[in-house]
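Here you go, one structure.
A single protein chain has been omitted; all remaining protein chains appear in their positions.
Take a look at chain A:
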């Protein structure tokens, strides 16, 4: 843990509504996430990934960790953001996230800083869903359209 949980106010326990779905793909699954901003679409995409690994209603918020991701372009940024989240789960602290809050979202320099709220994954407490093996660039789409207020991402994850 890199922060005192006591420093988080009540509102951080509010879980945002679900703004993602899973789309058909032959061998793997495509995450489709959206939001009122591109930042929110990214956050929802991260949650979509965790939602496939377990059932989120069984996850509580007991820990918070901060991750950083950077890249050379926007697709790379989404890719590395999800990869960092996957790593948070695969290695210490083995964190399964209930909520993601991106605190820095820089689409000029392609950098993200994100606060990840959740707890350590425990077999028996958390249902075992499907394992995510890797993030891919396959059919990746990022729709950033302020004119039509459309912010969506499509990512295929290898399972």
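FYI, a residue touches a chain if its C-beta (ideal position, glycine included) is under 8 Å from a C-beta of that chain, and two chains touch if they have at least 3 such contacts; residues count from 1.
Here, contacts and distances are computed from a predicted model.
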Identity of the absent chain, which is to be given by its UniProt protein name, from "Phospholipid-transporting ATPase", "Small ribosomal subunit protein uS9m", "Coiled-coil and C2 domain containing 2A" or "RNA-splicing ligase RtcB homolog": "RNA-splicing ligase RtcB homolog"
Missing-chain contact, candidates A:19, A:39, A:98 or A:126, resolves to A:126
I need the residue numbers on chain A that touch the omitted chain, in ascending order. 22-29, 53-54, 83, 87, 89-92, 94, 96, 121-123, 126-131, 133-141, 158-159
